[in-house]
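Only one protein chain is missing; all other protein chains are in place.
Chain lettering (A and B) follows the sequence in which the chains are written, and residue indices restart at 1 in each chain.
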Amino acid sequence: MTLTLDAKIPSGPLTDKWNNHRFELKLVNPNNKRKFKIIVVGSGLAGASAAASLAELGYEVEVFTFHDSPRRAHSIAAQGGINAAKNYQNDGDSVFRLFYDTVKGGDFRSREANVYRLAELSGDIIDQATAQGVPFAREYGGLLANRSFGGAQVSRTFYARGQTGQQLLLGAYQSLANQIREGSVTLYNKMEMLELVVEDGRTVGIICRDLISGEISAHAAHAVVLATGGYGNVYYLSTNAMNSNATAIWRAHRKGAAFANPCYTQIHPTCIPASDEFQSKLTLMSESLRNDGRIWVPKAYDDNRPPGEIPEAERDYYLERKYPAFGNLVPRDVASRNAKLVVDEGRGVGPLKNGVYLDFADAITRDGRDTIEAKYGNLFDMYQRITAEDPYDLPMRIYPATHYTMGGLWVDYDLMSTIPGLFVLGEANFSDHGANRLGASALMQGLADGYFVIPYTIGGYLSTFLGQPPLPTEHEAFENARRAVEERTRTFLSTKGTRSVDYYHKELGKLVWDNIGMARNRTGLEKAIAEIPALREEFHSNVRVLGSGDSLNSSLEKAGRVADFFELAELMARDALHREESCGGHFREEHQTAEGEARRDDENFSYVAAWEWKGPDTPQELVKEPLTFEHVELTQRSYK
Amino acid sequence: MAQASADTDQAVATRPGAEAGVVHRRRSRRKLPWPIGFYRTAVGKKWVMALSGIALLGYVLVHMLGNMKVYLGPEEINSYGESLRELGGHLVPRTNLLWLMRIGLILAFAVHIHSAYSLTRMNISSRPERYQGGRDYIAVNFASRTMRWTGIIVLLYLAYHLADLTWGWANPDFIRGDVYHNMVESFSRWPVAILYIVANVALAIHIYHGAWSMFQSLGINNPRYNEARRVFAGAFAFAIGAGNVLFPVMVLTGVIG
Partner (left out) sequence: MHITLKVWRQTGPDATGRFETYEAPDISPEMSFLEMLDLVNERLIEAGREPIEFDSDCREGICGTCGLMINGQAHGPQRATATCQLHMREFSDGEHITVEPWRAAAFPIVKDLVVNRAALDRIVEAGGFITARVGSAPDANLIPVPKESADAAMDAAACIGCGACVAACPNSAAQLFTAAKVQHLNLLPQGQAQRWSRTQEMVETMELFFGSCTNYGECHEACPKEISLDFIAMMNRDYVKAMLTNRQRDGQKKVG
């Protein structure tokens, strides 16, 4: 049976859709809310904010996180800021402009209605965060400060030094802590969700492994909310945290949740390049650096001179040369692709020739060292701590790295996946960013989903189940799922192969990066589709997981995650191969203009590609959700 | 880990695994009158320790300044001793005011020692297993690390000091009321002089950390004068140490006596 996708976009004019929908949604009587149990998996911005607001409403909420504390979720690492259409700066911002910028930034591959709702809610997020005590930057008059971010033409980004993600997460975490204290949220830490339990076509609960005791337990609920983040670690090297993984959403996908647009991954242009083969992760440097730094490489191939000895005439400021209007401020994907181009040509810099220079010499001469230090001091210190090079004297070396994944589980306007009762929030869903995400929009989406969307939409779903208790965990659906998880764990422990989990993760990462990375082509994608299953087979027959299953065992944890990455990587390749166009983060070399720009094909590919699981040995089936644009005009980007 | 809300007196309920082994103390169920309730907390004890410390600092300062009258000769110091007993003049019976002060001092000592004792116990129980590979400290100094030991030295010395110069049990040539004579007799014996010097160096070291630390405990803090707190503590400790150590030195060198 083929899935039919109904996005359930409310009727009416764009500006009234959310308002009308909120009225149309059925409500749950306050006294009845406590009879509904909701499981939230993940405690980042989306998960913590959803859990806190659902508990405030009176639902019985259980939060599961594999971290030791909810505050450690990777939302904490977001540096730059959060967008909101407050127009505090009087510079022409509006809800419609934020909506327009987001749809355009997403290269016209997102739903208008979702994005408009996001823009509408953006201001409420700032109000909520401020009331919680998030110490946003202020002007001397005590009112909120803003900055322009990621090439936006208005200043709509709110920030807390370089730690906006941390502060917003602490705000959500503290609200969650408040609810834990009230007894309305039960927190399960160090618990990893390893299976979704579906019975009679509905989500009824999850199976978890206690990472400390190894115990596998079943948890039942009326609805399950997944807020488990993105899958960037499929590349092995990314700016994601070491433990970020796709297991929760992948397990849900295998149980019937369609996976949308897996090939839309975002590469961030300003990360510190890998220093050696043992590099475990990449560190992002805020995009704001491109406001003052100039990007260049030597004109000559294999130029081994130190940067200071390369005269001005022998440097290639390639972004300024190719894009005179935007120069170093071209969008993320353009900057990233061009860096890859020059490095592939053999003009990379640094000991491994795997970076490009980001040079502040001119800015320091122009504005003085103090000004640059005031703007970027923290970032310069961080760079120096990692590389032991002083960016005031030597140009920084940067290179793109995977940063965010726009794809994720398919959800309708209510954020419900194709399995009834399974809601997906934040980076884990595909909903708002289309093919490319604007800077400072990830925090906005996570919090909008958690604070302001799910509290309404989940009620509409739950109201039909009044009087029905959650399925008992003794039910055979739970038993079967539990046994499957136990079996999987046992298999990893008894494989007794010769290579570590990390070895296979690295091999997979290389394959994915080389073939489904910044620029893709048919040959590479077909190669990936051919080679990934072979490597996966080897992984399953030759992985070595030592230790036991009844205590903390990080190799065992990683084994399950890497196994899921293998399957996901294959789907990414298939999605990238089928999408015969270039859009946003997905760049197909076959589809570019004469100037090397992305060429979209709106005629044939203006749809969401949702993939339906068809069993372990059958490729997923593509189901399309057509995208229509009534309020924005589809244009080709140009940064010349 | 499912757990009870944080403000109950129940031990945090544990889920096997994730929360196992987190040790905590039980909170008292009874609501106590606020001075006692305050003193039951560690922050409260530190306030009490700081306030009693201030009283004791005042005492050691006045004690030292008063004793400096020894440089002016036997009459001055002896009449100083006598006038302490006659504090309050004819308004109160003789020695009553002095006793009142002594009681205050004894109380200050008692709470200073008790708070130190119970905080030490609390701190030891907070790390039952020490670092097996050793520690490399950065900020601690000799004074802050040895507060417990310098405190005990000063306390033991105090007992001897009272027996020697107040009650006279430890001083064979003790003459009640002749402060000058007792001091010279006592300090001209080498072991006593050395004991006195060691104890006062310990006292100075104790003050060096205590006189800074009390500002933090009391929350007297402002980046504008935080540096001055260290200077104050150093100067105070030096003044007390030097002033007191000079007495036996002067006796031994014959300047006094």
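For this structure, a couple of remarks:
We adopt the following convention: a residue touches a chain if its C-beta (ideal position, glycine included) is under 8 Å from a C-beta of that chain, and two chains touch if they have at least 3 such contacts.
As the structure is a prediction and not an experimental result, all values here were calculated from the model.
Across the entire complex, contacts from the unshown chain go to A, B.
Contact with the chain that does not appear here is found for just one residue of A:K281, A:K375 or A:R488, A:K281. Only one residue from B:P128, B:P172, B:P191 or B:G254 touches the chain missing from this view: B:P128. One of A:A177, A:I398 or A:A609 touches the chain omitted from the figure, and that residue is A:A177.
By the touch rule set out above, subunit B reaches the unshown chain at residues 1, 3, 5-7, 12, 18-27, 34, 37-38, 41-47, 119, 122-123, 125-140, 144-145, 147, 209, 212-213, 215-221, 223, 226. Residue positions on subunit A in contact with the hidden chain: 49, 52-53, 56, 67-74, 76-77, 86, 88, 124, 126-133, 135-144, 160-161, 163, 166-167, 170, 173-175, 177-178, 180-181, 187, 189, 212, 239, 241-243, 275-276, 278-281, 283-284, 382, 385-386, 388, 451-452, 455, 500, 502-503, 544, 546-547, 551-555, in rising order.
In the analysis below, only the chains that are shown with their structure count from here on.
Centroids built from CA atoms put subunit B at 59 Å from subunit A.
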